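Of the protein chains in this complex, all but one are displayed in their positions.
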Amino acid sequence: MKPEKVDRLATYLILAGASLVGIIVLLLLGYLLVTGLPHVSWHFLTSSSESFRSGGGIRDQLFNSLYLVVLTLLVSVPLALIAAIYLSEYAPTNRWTELLRLAIEVLSSLPSVVVGLFGYLVFVLQWGFDFSLLAGAFALTILNLPLLTRSIEDALHQVPALQRRAGLGLGMSKWRVTTKIVLPQALSGIITGAILSAGRIFGEAAALIYTAGQSAPAIDYQNWNPFSPTSFLNPMRPAETLAVHIWKVNSEGLVPDARAVSNGSVVVLIITILLFNLLARLLGNLIQRRLAK
Amino acid sequence: MKKVITSGVVILVIGLLGWGWYTAHHQPAADKVTVVGSTALQPLAEAVAERYQKTHHANIIVQGGGSGTGLSQVQAGAVNIGASDIAASQKEGINAAKLQDHIVAVSGIVPVVNPKLGVKNLSMAQLRGIFTGRITNWQEVGGPNLPITVINRASGSGTRVAFEQTVLQPGTESINAQEQDSNGTVKEIVSNTPGAISYIALAYMNNQVQALKIDGMSATAQNITTNAWPLWSYEHMYTQKHSSKATTAFIRYMQSHRVQSSIVNAAHYVSIHDMQVTKTDTGQVRRK
Partner (left out) sequence: MQGPQQNLLKPSKESREEWLGKLVSGLAIVLIGGLVSAILIFLTVKGIALFVQGEFSLGKFLTDTTWSMSNHDYGALPMIITSFLITVLAGIVALPMAMIVAIAIAEMLPQRVERYLKPVIELLVGIPSVVYGYVGLTLIVPALQRLFGGTGFGILAATCVLFLMILPTMTSMSIDSLRGVPQDYRRASAGLGATRWQTITRVVLPSARGGILTAMVFGMARAFGEALAVQMVIGNTTIMPKGLLDPAATLTSVLTTGIGNTVMGTTANNALWSLALILLIMSLAFNILMKLFNKRGGQR
């Protein structure tokens, strides 16, 4: 057969295969949306969940999820940022750096159950955090750190080496070059990476069951004092997130409409992750444009 | 200028946080009670806690984690109450003598099959045969020609221990079958699998699955109170021997006639005050 013919045939086959996979995936998403969307309403989003009556909502779970993501990013972004700066700007290429990279990557492939159990032993029991948002945020940081570090490192690598040399040539210290030249350039990449990682941890359940806990006690949205036990801002209160709620409702839900609640929660979760993605893109573009000016 | 604004904001935030910390620590602290344990009991405990906090100045935190977790935590003194659907003395590694048992509800257990199967009644001997692996086809018990898929509950779970105490003869063991941890998943599996049989807590019963009668007796609250329906277990809340005032108050509230006849019944558990019989940890039943 002529190479041109093979080429055309292969192109058709690959495109057909890809569309098939695409269709399967779309069907899957469609199935989730069709089964869940009818249950999503304003009432569903703004009322608290019920223990054994139907008609409960997911207000607290949704807020907990978002708040937990914010807390996790507060802990993990600075850590990942500094680690990435070290790895991309400072680290000598030797065995120790390799070992460090390996160590960070080990975190990324840790089963989330194992992370959850570790968090339970150390943060919840040893450090006395109890089941709390903070313990959950720490556990999620362990999961989030490797991917975030990697994406920030990539963003730093995108900055041309020429710019660094120019800075160094002017007699600036490496630290100054990094913070004043490289970081602003890489900012859009860093923010995009952070938000995308937020989307990933938003759906995590196994690591949270034993750290952030599986109950959403009544919280007071008018109480802005983060030290008050009933305040919605208190990081030391136990908090069930949306993903955990899906798991719990399905496994031990007493409510008669468990199925509907779970399907609705799945849709809300997917839409939120989609919003994270759009937000990441939007912010990234915005910053890029401002820098270009 | 920029620096002034930034430092101003930082000072403001720190000031607000400090003020928040101060006020939070100088209010009369709400009595905090932490309940950890049985996931099956969690919805009930949550509902009672919610009602309790409306009238009492207390902060009740209810967590799942499993009966084993609840018992080991209360034994270690890490939490006030360990919720468990299995008696502490039946649990390895727990010194039951050091804990105070509070029975807060009675939970019925009901064998369930797929609704399309058509089998609605089994004798106790047949049920035993199925779970010991002696009976393997529904034909043998008057059903269609379909192999039986036994879905057992997680070993060590309260529901399984109670079920085996009543159904199996001492010394015999269940067949090594599929094991599922939670009532919800069991229900899901049974409703999706034509030949499946399992058992769930009565509170979780709905029309997804078909409840079986045993020897013509059906699983109702009425039948449980007299032990005419023998498959039931206590829901326990364990505390240390000397528990805090708030803990005792909450448990007493949970055991009160008002809560038992309203919330506990509404959640399809059986009130402890309606029971005409008692059961020991090892399963012996006596009239009250």
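Labels A and B are assigned to the chains in the order they are written; within every chain, residues are numbered from 1.
Convention: a contact is a pair of C-beta atoms (placed from the backbone, for glycine too) under 8 Å apart; a residue touches a chain by one contact, two chains touch by 3 or more.
Small disclaimer: the values here were computed from a predicted structure and weren't measured.
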item	value
Touch criterion as defined above, residue of B:T34, B:N59, B:S72 or B:S107 at the omitted chain	B:S72
Touch with the omitted chain, as defined above, among A:L37, A:L66, A:M172 or A:A218	A:M172
Contact partner of the left-out chain, one of B:Q53, B:T193, B:N206 or B:N227	B:T193
In subunit A, positions touching the absent partner	3-4, 6-7, 10-11, 14-15, 17-18, 21-22, 25, 28-29, 31-32, 79, 82-83, 85-86, 90, 100, 102-115, 117-118, 121-122, 142, 145, 171-176, 178, 196, 199-200, 202-206, 243, 246-247, 250, 262, 266, 269-270, 273-274, 276-278, 281
Contacts of subunit B with the absent chain, listed as residue ranges	39, 64-69, 71-72, 75-76, 91-94, 149, 154-157, 176-181, 185, 188-189, 192-196
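To be clear about the criterion, only the chains that are shown with their structure count from here on.
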item	value
Inter-centroid spacing, subunit B versus subunit A (mean Cα positions, whole Å)	33
Residues of subunit B defined as touching subunit A within the complex	17, 20-21, 23-25, 27, 30, 32, 34, 36, 39-40, 42-44, 46-47, 49-50, 53, 59-65, 78, 181-185, 188, 203-204, 206, 266-268
Contact footprint of subunit B on subunit A as seen in their complex	51-52, 125, 130-131, 209-210, 213-215, 217-218, 224-230, 237-238, 248-256, 258
